[in-house]
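Note sheet for the following structure.
Removed: one protein chain of the complex. Kept in place: all other protein chains.
Note that the chains take the letters A and B in the order they are written out, and that residue 1 is the start of every chain.
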Amino acid sequence: MKTFKGYRRANGSIGVRNHIIVINTVGELAGLTKKLANLVPGVIPVVHQAGQSQYPEDSAQTIKTLAGTAGHANVSAALFLGMGSNDPADEIVETLKKDGHHVHSILFDKDKSIIECLDEGRTWLENALEQSKKQKTEKADVSELIIGLECGGSDAWSGITANPSIGVFSDSIVADGGTSILAETTEAVGAEHILANRAVNSEVADRFLEIVRRYEQRAKAVGENIKAANPSPGNKTGGLTTLEEKSLGCIKKGGNSTLMEVIDYAYSPTKKGFVFMDTPGYDVESVVGLVAGGAQIVLFSTGKGSPTGSPIAPVIKIGTNPKLYKNMPEHIDVNAGKIIDQNYTIDQIGEEIYSKVMQVANGEVTASEKYNNQEFSIWRLAETQ
Amino acid sequence: MNKKFNALQLDKRDNVAVVLETVRFGQLISVQDEMKNVNASTTIPYGHKVALVFIPKGEEVIKYGECMGIATADIAIGDHVHVSNVRGLTEKDKRFRKEEINFENI
Partner (left out) sequence: MNYSFEGFKREDGTAGTRNYVAIVSSVICSSAVVREISEKVSGAIPIVHANGCAQLGNDFTLTRNMLVGVSSNPNIHSALLVGLGCETNQVSGLLKHAPKTKPIKGIGIQQLAGGTNTIQKGISIAETWAKEATEQERTILSLSSLTVGILNVDADEDSLEKIGPIIGSVIDRLIENNAKVIMGLSKTLEPAGHLLSERMIDATEKEKAIRFSMGLQRMRWGNPALVDEDTEFTEEETKLAMLELKMTGTSTINSVLDYGEIPKENGLHMINVSSNVVESLSKMASSGCNIVLIVSNRGVLTGSIALPCLTITPKNEMSSYNELIDYTLKGSNIQEESERIIEELLKVCSGKQTQLEMLELGEFSIPHLGTTY
């Protein structure tokens, strides 16, 4: 039985970090959000440019993502900054409070000066920080972990070393009762039938085929044909022969487990086991969706080397080749390149990833955390009005 | 440490392996775990695929335990498996596979 020590939240979830965040509802408050975070060392600003003048589909996605981030198990307390009369901050906070989360909102309005608002925010954050320091960790089972699976800056080795190793890990944690979420719908195009074949029932299979088809259509609408453009000449030089092969290299992060569920961007899985989230291939937006959906830790394979992280979740970087590890060790947590030059097997790296996940769940700092890589951006669907 | 190998078979069902270093004509390719050895019939750049068994024209090329394409020519053991002898799947190929889904068995 694998266990770790985490922070138990009022709603029953378990965090592997104990962060205090301040988060803006609309882009106009980005500057003040950062300013407020700077006043209280240790507080993390979660800043974005969404929320203003958006079509309903984007507004809903923004609110869902912000609520998922603030109500995340890794977050001890969250302060929302909002403004104006129609701001969603109060409503988000009310909903989160019902679920037992330690949250608060401050609305900038005409009755208060900006300095007063900042003071109020500082006091709240300082208290929240004090309280968080008193929180004790408790033993939790690995089955309570949700792990996001992501790749970015891929190379010819991604599908050979790192991704299959992540797949071995994913199958193991699923077998142990945990959850893994595969993402990036773009990268499944071409191999969608394979994941659909693995779905637990025809409803899940159809839903998966539907989100992939939608993606292809969106790309076609702006004159791109994902199928015709892949594999690219560069992919072919790297050894990729067909689109199916390329996509398999991505989706094999999900191993061979049964696909239990397909969830929308930033939504939480309702089932344990292997699930798929509809996200774009754009790394940061995808990781933000995975984390807002409840992933406490994200695995991120990279061949070219990408430093990006998340404001609230540790991101574990898995390097695909030995050269990358030699050049950029500061951004790599697990070197899957050992398969190439040190005769490690995929199973061995899969095990190494699993033990790294447990160490990180117990508090070990990842490369992206060390370098304060706290990128945050919400997947946009339409143009701002 | 394992026995020295220079190619990876990503799944036991695979009929191809990925070479981890560029191999030349006649060079011995050894695959991890299994005692499978083949001789390269041509230069195969690192990261590319080599056939572990004879793959007749029209047969499925299997990598990751899945069908990644169809052989467009007979592929001999030790051959470089790439765009010259493999094509991607058509929707028809996929439909054929989809019909095999039997959700009752899962």
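Operating definition for what follows: a contact is a pair of C-beta atoms (placed from the backbone, for glycine too) under 8 Å apart; a residue touches a chain by one contact, two chains touch by 3 or more.
Here the structure is a predicted model, which is why all the values come from computation and not from measurement.
A.B. asks: Quick one: jot down which shown chains the absent chain touches.
C.D. replies: Looking at the complete complex, the unshown chain comes into contact with A.
A.B. asks: Of the residues A:Gly15, A:Gly238, A:Pro269 or A:Pro307, which one touches the chain left out of the display?
C.D. replies: A:Pro307
A.B. asks: For the chain left out of this view, which of A:Gly6, A:Pro164 or A:Gly281 touches it?
C.D. replies: In the full complex, the listed residue that touches the missing chain is A:Gly281.
A.B. asks: Which one touches the absent chain: A:His48, A:His104 or A:Lys356?
C.D. replies: In the full complex, the listed residue that touches the missing chain is A:His48.
A.B. asks: When the complex is taken as a whole, what residues of chain A touch the one chain not shown?
C.D. replies: 27-32, 35, 48-49, 52-53, 55, 57, 83, 108-110, 113-115, 152-153, 186, 214-215, 217-219, 221-224, 280-285, 304-308, 327-331, 371-375, 377, 379-385
Definition applied: only the chains that are shown with their structure count from here on.
A.B. asks: Please compute the C-alpha centroid of chain A, do the same for chain B, then give the distance between them in whole Å.
C.D. replies: 33
A.B. asks: Per the contact definition, I'd like the list of chain B residues that touch chain A in the complex.
C.D. replies: 1-5, 8, 10, 18, 20-21, 32-33, 45-49, 61, 63-69, 81-83, 86-89, 94, 97-98, 100-101, 103, 106
A.B. asks: Mind listing the chain A positions that touch chain B in their complex?
C.D. replies: 156-157, 160, 164, 190-191, 193-194, 196-197, 199-202, 205, 236, 238-239, 241-245, 248-249, 252, 256, 258, 339-346
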